[in-house]
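Here is chain A:
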Amino acid sequence: MKESAILQCDNVTVEFDGFKAIQGMSLKLLKGELRFLIGPNGAGKTTMLDVICGKVRPSSGQVTFNGKIDITRKKEHQIAELGIGRKFQAPSIFPSMSVAENLEIAMRQNRSVFATLFASMKSEESDRLHSQLQMIGLQDKASWRAGGLSHGEKQWLEIGMMLLQEPEVLLLDEPVAGMTDKETDKTGELLHEIARQRSVVVVEHDMEFVRNFASKVTVMHEGKLLKEGSMDEVQSDDRVAEVYLGKRRDADVSRSTA
Partner candidate 1 sequence: MKKRLFYQLGLMSVALSLVLAGCGGNNAPASTNEATDAPSESANAGTSAGGEIKVGILHSQSGTMAISEVSVIDAEMMAIEEINAAGGVLGKKIVPVLEDGASDWPTFAEKARKLISEDKVATVFGGWTSASRKAMKPVFEELNGLLWYPVQYEGLEASPNIFYTGATTNQQIVPSVTWLLENRGKKFYLLGSDYVFPRTANLIIKEQLKAEGGELVGEEYTPLGHTDYSTIISKIKEADPDVVYNTLNGDSNVAFFKQLKDAGITAQDLTTLSVSVAEEEIRGIGVDVLEGHLAAWNYYQTTETPTNKTFVENYKKKYGDDRVTADPIEAGYTAVYLWAAAVEKAGSTDVAKVKEAAKELEWEAPEGKVKIDGETQHLYKTVRIGEVQADGQFKELWNSGEAVKPDPYLKGYEWAASIQPTE
Partner candidate 2 sequence: MQLKKMTPRRLWILAGYAAAAAALFSAPMFVSDFRLNLLAKFLAFAIVALGLDLIWGYTGILSLGHGIFFGLGAYAMAMYLKLEAGGGKLPDFMGWSGLKELPLFWQPFGSFGFAAAAGIALPAILALVLGYFTFRNRIRGVYFTILTQALVIITTTLLIGQQAFTGGTNGVTGYSEVLGFPLGSPDTKRALYWITVAALIVIFLFCRFIVGSRFGKVLRAIRDGENRVRFIGYNPAIYQMVIFAISAGIAGMAGMLFVLHVGIISPSMLGIVPSIEMVLWVAIGGRGTLVGAALGAILMNWAKSEFSTAYPEGWTLFMGLLFVIVVVFMPKGVAGLIGQINFRKKRREPNHEGVRNPAV
């Protein structure tokens, strides 16, 4: 399909003080695709997202956005301006600001100093903001200090901020970690909604959660690509079972003895 990969990572390698966190990883994301990135701890999933959003510079390799722009040389805010949004694992909202203010500054807009200094809330912006509040279910808490929200609410707020940012590619790092079942369900709905409009990469541990989406899954192990395919294909792969379930078993063991 020559019809555009929105994001193409080629042969990315990341080194931390000699330790190779990612070794020659490649990833191709199509427009409108929802992709899950899974793998055991330390597989380099989060680092991969870090590379894409500019937080970590790869020691070699290329990341191309929209087919032409190499973003490994760009700064974080430039990458964000291009249209790549990132949600971190721990909810990172601005705790001392109100929920509405959080959304307001995240909104897609001219982000120069001069523009923000004289920006006033246009009615169209206000509408967008309110419908977003509705979507993440925080319409009654618009004037709350964001720091006072519950864990789940913070996650949704952050997702809401991402959406208002209107990125073409959205990178989500474990969006349901630490959520109650109910919250997880709601987050799932949100994710479906989001995936309809843009390309999304999700790093996730929760297999049940991943199974809800019929989409492509990439498995990473020790900084390398292990397997790519549908959930079923992945689950039937021996090597995946070995590294993944092996780990899983360890985890079970440690849990039972804890």
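As a working rule, a residue touches a chain if its C-beta (ideal position, glycine included) is under 8 Å from a C-beta of that chain, and two chains touch if they have at least 3 such contacts; residues count from 1.
Selection rule, in plain terms: all candidates are chains of the complex that A comes from, given by their letters.
Model, not experiment: these values are computed from the prediction.
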Result, touching chain for chain A in the complex among 1 or 2: 2
For the chain A and candidate 2 complex, residues of the former touching the latter: 53, 55, 75-78, 80-81, 85-86, 88, 92-98, 100-102, 104-106, 111-113, 116-119, 121, 143-145, 147-148, 161, 165
